[in-house]
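Only a part of the assembly is drawn; its chains keep their places, and the rest are absent.
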Amino acid sequence: MDVVVNASTLDALTVGLDTVWVLLSAFLVFFMNLGFAMVESGLCRSKNTVNILAKNFIVFALASISFWVIGWGLMFGNGNPFVGLTNLLFANGGVDEGFDAISWTRVPFWAKFIFQLVFAGTAATIVSGAVAERIKFLSFIVFALVLVGLMYPVTGHWIWGGGWLQSLGFWDFAGSTVVHSVGGWAALAGIILLGPRLGKYRADGSVNPIMGHNMSMVTLGGLVLWFGWFGFNPGSTMGVGDGSAIAHIAVTTNTAAATAIVAATVTAWLTVGKPDLSMIINGALAGLVAITAGCAFVDVAGAAIIGLVAGVLVVLAVPTFDKFKLDDPVGALSVHLVNGVWGTLAVGLFAIDGITGSATGNGLFAGGGLTLLGAQALGVAAVGGFTFAVALAVWGILKAVLGVRVTREEELGGLDRGEHGAEAYAGFQIID
Amino acid sequence: MDVVVNASTLDALTVGLDTVWVLLSAFLVFFMNLGFAMVESGLCRSKNTVNILAKNFIVFALASISFWVIGWGLMFGNGNPFVGLTNLLFANGGVDEGFDAISWTRVPFWAKFIFQLVFAGTAATIVSGAVAERIKFLSFIVFALVLVGLMYPVTGHWIWGGGWLQSLGFWDFAGSTVVHSVGGWAALAGIILLGPRLGKYRADGSVNPIMGHNMSMVTLGGLVLWFGWFGFNPGSTMGVGDGSAIAHIAVTTNTAAATAIVAATVTAWLTVGKPDLSMIINGALAGLVAITAGCAFVDVAGAAIIGLVAGVLVVLAVPTFDKFKLDDPVGALSVHLVNGVWGTLAVGLFAIDGITGSATGNGLFAGGGLTLLGAQALGVAAVGGFTFAVALAVWGILKAVLGVRVTREEELGGLDRGEHGAEAYAGFQIID
C-alpha cells in the first residue's frame, strides 16, 4: 500500500530520532559523574575518599536544581549579548519560547534542558578534584551552586546562548572552553586561595609526591570518562541528520584520545623514566578535552595532531604547576585548563570550513589566515579573565564567611572522619 | 526525486526507531545489576563479598531463564483478571499472539520480552541485599526463581497485564509497585524469617552499626543505578513518538533524584550530625524509586516534591526498621518498600491528566479529588498483602526444607569461606 505521508508524521519521526540521540548522549554525559568520582577519589588518599565521593555525588544534585531554577534561563534566555533575561526561573516550566539561541535543534524542550544540564554539572565536578583533600564540604557546596547557577551560564551565554563571542565568530563545538576551561579557571582560583595540602611541598622547595590510593578506580574512572565523551562530543550535534556528522565526531574524538595516550606515555617515559599509569590516563583525558572544541571542525588527521600535542602538554604541565606550588591532587588544571585552552586555540589552527556543515571558516593551517585563531584567542582570554576573577571573589567571600579549609588536625586525620564520621574501607588495614 | 512512500517502509522505520529505544533502555536496566551488586556488597563486610556478588550475578541468569520459561506467559498472557493463561511456556517461542495487554507497543516480540525481563530481574535483586550476610546461597536461589517465575508475574499481570487493578484505574508507570515494592515486601518477609545478623542488636536493645567495607563501590553502584534508571523510566514508554514524553520523563526522573539527595543530606545532617555518604546515596535511590510510578504523570515541580519527601522518608525509615529489629544491611526496605509505596501513592496526589498522554485523571493536588488516590492505595494494599503473604509462605517452606540461615560459625567466619571457599581481596590485610 502506497501512502502520501502527512508532514507531521515524518516530522515526528525525525524529531523522535533526534530526541533519542540527544537523551542517550545526555545519559552518557551524566555517567561521566562516575568517571570523575573514581578518578578524583582514586588519585587521593583513602582517608579522604568518603569526602570526595560525597562531594561528587551531591554536586550533580545541586547542579540539577540550580540549573533548573536559574541557570538555564541565564544561559539560553533571550536577553543581551552578556546574559539571558527572559523566562529566567524554573526553565520556564518547560515551555520552549524565549530561548531563540537554541531553537536550531528541534528536540523537545526537556531534551535540550537535560543535555545542557549534564554539561553544567561537569564544570562543577572539575573543581571538586582540584580542591580535594583540604576543602570544607559546605564551602564547596556553596561554590558549586554559584558556579552552576550563575557563573557557568553567563560565559555559556556568550558562546552558546547568542552572546557576544558567538557573534564574533568564536567556535567551541562541545565545550573545551564553555565547560572544561571554565571548570579549570574556577579550580585555579580555589587552589590559590586554599594553598597546598600539608606536606606536599617540602621546606627545600622540592615536591613530595602523594600517591593515589586506588589505581583500579582511577583506571575505571578514566575509561568511564572516555565512554561518556562519546555522548559529550557527538551528542553536541543535538540532532542526527544523515548520521555523517556524528560518525565523524566519534572518530575525531577517539583518535585524539588515542594519540594523546601515546604521546603522554612516551613523554612520561622520557621525562620520568617510566610509563606512569596516572600520566597515561590523564593523557587520554587531555586529548579528549582538547578535541572537544574542534571535534566537528577538523579532520581525523587534525584530531590526531591535536591529541598528540595534548598528550605532551599534560605531562609537562603537572611539574610546571608544582613549580608554582599550585597543588592540584588530580591534575585537573593540566587536563581541563591547559588543554581546554589548547583545544580552543587548535580550532583556529586546524578547522576546515564546513567539514561537518558548520561555517567556521578555515583555520591557519587550512589556509584561513589568523581571523579564526584571533577570535579563539579572544574567547579564551575573555572567558578565562571573567571566570577566574569572579571565582576568586566567590572563593574569597566564602573564605571570609564560612572558611574554606579544614583544620590542620582534620586534614592530617582525614576528611572522612572529620567531615563525615566515616571511613571508606572499614576493616582494611591502612597506613596513610 | 520525490516518491510516494510505501506504508510499510514508514512503518518499519517507526518500529525500528522504537525498537532501538526499547533495546537500549533494556540494556541500561540490565546494567543496574552492576549497580545493585556494588551497592549491596560495598555496604556489607568484606568477608561476605564473594557471596553477595555471586548471588547478584546468578540471580539475573535465573531470572532470564525462569521469565522465559513461565514468567512472561503468566504476566502478559491473555487470561483472567488475576493471571495469564495462554501460551504460557517459553514466551510462546517468540510469537506475538495471545498477549493483548502489551500489544499497544509495536516493537517486535523479543524487544518487549527483554525489556520486561530486565525489570523482573530487578525485583529479585532487591531481595538479595536485604537478606545479605546470613542467607544460605541455595535457598536464596530457589526463592529468586519462585519470585521471578511465579510471584512477580502475577501481581505484574494485575497492573500491566490487563488484570483487575489496571481495570480499576490503578497507575504505575514504570514500577514503583510492580517492581520495587514487590521486591521490598518479599525482602521484608525474608528479614522476618531470617532474623538479624549476629551482633547487630545488643542485649540492651541498642543498635550496633555494621559499617560497609567499600564506599567507593557503593558510590559507583549508586551512580550506575541512577544511570540505569534513565532506561528504567523513560524506556517504559516502549516507544518514542515525537520524543516529548521520553524527554519529560528523563527530567522528572533526574529532578526527583536530585531533590531527594538534598533532602536526605540535610535530614541526615540534622538527625545524625554529619552528611552521611550512605544516606546521600540511598537518598538518590529513594527519589528514583519514588518517581518511578509517576514519572510520566507529574510535572517537574511535582517530581521535585516527590523526591524531597522521598529523601526525608529514607533517612527516617532506617532507624525505624531498626527499632523493630528488622535488620536490613543495605537499606533495601527504606529505599524500595517505603518509597515504592510513597511513589505509588504520590501519583494520586500529583498526577496531571494527560501530561504525557496517559488518561490518569488528575491527582488530589491537581483538583482531581480522591478517586485516583483511592485506587493507588488499594493497589498498594493488594499487591503488598499478596506478595508479603506468599513470600512468607515460600520463605517458610524453604526454612523447613533447606534451611535459610547459615550456621553461626559460618556467619562469624564469613560466607565467602563457608559457602564459596574463597575470599574477595586476597593479600589485603583485613580485620572484620
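For clarity, chains are labelled A and B in written order, and residue numbers in each chain start from 1.
Note that in this section a residue touches a chain if its C-beta (ideal position, glycine included) is under 8 Å from a C-beta of that chain, and two chains touch if they have at least 3 such contacts.
Predicted, not measured: the structure shown is a model, and the values here were computed from it.
This structure file defines a homomeric complex of 3 copies, of which 2 are shown in place.
One rule holds in what follows: only the chains that are shown with their structure count from here on.
Within the complex formed with subunit A, the subunit B residues making contact are 4-8, 10, 13-14, 17, 20-21, 24, 28, 45-46, 211-216, 219-220, 222-224, 226-227, 230-231, 234, 240-244, 246-248, 250-251, 254-255, 257-259, 261-262, 265, 272-277, 280-281, 284, 299-301, 304, 425, 428-432.
Of all residues in subunit A, those touching subunit B in their complex are 1-5, 9-13, 15-20, 23-24, 26-27, 30-31, 33-34, 37-38, 41-42, 49-50, 53-54, 56-58, 60-62, 64-65, 68, 90-91, 93-94, 107-111, 113-114, 117, 137, 214, 217, 220, 419-429.
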